[in-house]
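Here we show just some of the chains, and they stay where they sit in the whole.
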Amino acid sequence: MQQITKSLVQQVIRPRTQESHKGNFGRVLTIGGNQNFGGAIIMSASAAVYSGAGLVTCATAPQNFVSLHARLPEAMVVDYQDEKKLAELIPQMDVIVIGPGLGTDATALAVLKFVFAQVRPQQNLIIDGSAITLVAQEKLALPQAQIIFTPHQMEWQRLSGIPVTQQTPTKNQAIQQKLAATVIVKSHRTEIYLPDSTIMWQNPVGSAAMATGGMGDCLTGILAGFLAQFSADRAQTILAAVYTHSAISDQLAQKQYVTLPTQIIAALPKYMAEMAS
Amino acid sequence: MQQITKSLVQQVIRPRTQESHKGNFGRVLTIGGNQNFGGAIIMSASAAVYSGAGLVTCATAPQNFVSLHARLPEAMVVDYQDEKKLAELIPQMDVIVIGPGLGTDATALAVLKFVFAQVRPQQNLIIDGSAITLVAQEKLALPQAQIIFTPHQMEWQRLSGIPVTQQTPTKNQAIQQKLAATVIVKSHRTEIYLPDSTIMWQNPVGSAAMATGGMGDCLTGILAGFLAQFSADRAQTILAAVYTHSAISDQLAQKQYVTLPTQIIAALPKYMAEMAS
């Protein structure tokens, strides 16, 4: 296992070229948030905005439009069951996140299947939370796309078939290679398995101050924001996002017992400026 | 009467074991908030999240979903009249709070009775505000559970039958022993009566800067968060929560005339870090 380093993060988060506009920093679509789990997709979209994605749209249940805008007027909203609008939006995207707060009911499955049918091979597709559970339960065929799974250990058990207690790097990698996707297994020391590479990566930062609801939703947005805007090697960009998420918590945890996802989101612009300077 | 000490708090709020995840810090369900009193349950849920509960769900009137998410995307929401979903959720919980902003109408009574029927013996059940009034008015039989009542003096009069002016420690304890529950009688110097103990406790901190609406709702969330996550003796955990609530106000009151519940909530992570270090 190789450790992600701060120096790698500094290579990814580079000062922005001055001759640029929001179109240069990518388009992100975050999909999720049913009527019970709306906060999850609000946090995912917020993390994408605060990490610097050029344009962020949030596809969610209409009940979540108002709370999202009350927190994040920078994002646009669309009904996640409006297939006509989604079909127009998806081809314009650089990164699609699906899963935070999506749930596992028939609506969720229909949205997931529709996205799988629409996504394009060159697009980044981050599959998180209940979307992972649905892929496993329904044995969905994965679409042609640049897929990143972000399971916690129990979700990884569902997807990989490996019981939590037997999730060794070697076993994890074997399944990940079959999936032909990036897999980020979240835990105390998150592990990252990349396609086209035999090197396995571990995140050396983060602490139990992050053990609180919504932390994974926040990570999906940082991953999306980083993939949308950075020109570094894709693998490095993913690793830098994982590290950044935890490193910000570590900074906050110097003065906080628990570090909430919304606090990490708010701290993104400052941390990223430190890395870029 | 024994005084709660800061040193007791420091024994309860311990640094988190690094090898942990949100599942280790418990699940909390806060139930309340009708169409008129939604703010109460928002504050209860917020205090649970900011004190470090692993996962928090808020069961409330659907009219409160948006305002809750606008303030607290970290929590999940569910309609408090959706008995099917509540019946699924309740068994998963470590702590249940019922009462903040619940009201005393037929809907409130139905929700309360349903929760009493579903709660399990090992679960913590915090009964607050209008739920206390309902228990007294309707002479409800208490369920088998680890019950904590958090009445102010008038609510305690309703529940205990002891007029406010006659609420002496001895009389209070006599009724509390019959209830076989923890009783926290809130006042200028809050008193705590614990089951399986003859020691009566008093909270030595706090001030009149706390005499403002919603303060008790905030306490329920801190109690829930503490009980959900800490491995200390249950009695000590309860005492530490009461002290923490007031001690934060005391810190803020050095520069504030009144300390609002939402300000105490925001200050939880920092105060708890000071105690744990």
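Per-chain residue numbering starts at 1, and chain names A and B are given in the order in which the chains are listed.
The working rule: contacts are C-beta pairs under 8 Å (C-beta built on N, C-alpha and C of every residue); 3 or more make two chains touch, one makes a residue touch a chain.
Please read these numbers as outputs of a predicted model, since none were measured by experiment.
Taken as a whole, the complex in this structure file is built from 4 copies of one protein sequence, with 2 shown in place.
Here is the rule we use: only the chains that are shown with their structure count from here on.
For chain B in complex with chain A, the residues that touch the partner chain are 13, 16-22, 24-25, 49-56, 65-70, 72-78, 85, 268-270, 272-273, 275-276. Residues of chain A touching chain B in their complex: 35-40, 42-43, 46, 63-64, 66-67, 70-71, 101, 152-153, 187-188, 207-209, 211-215, 253-263.
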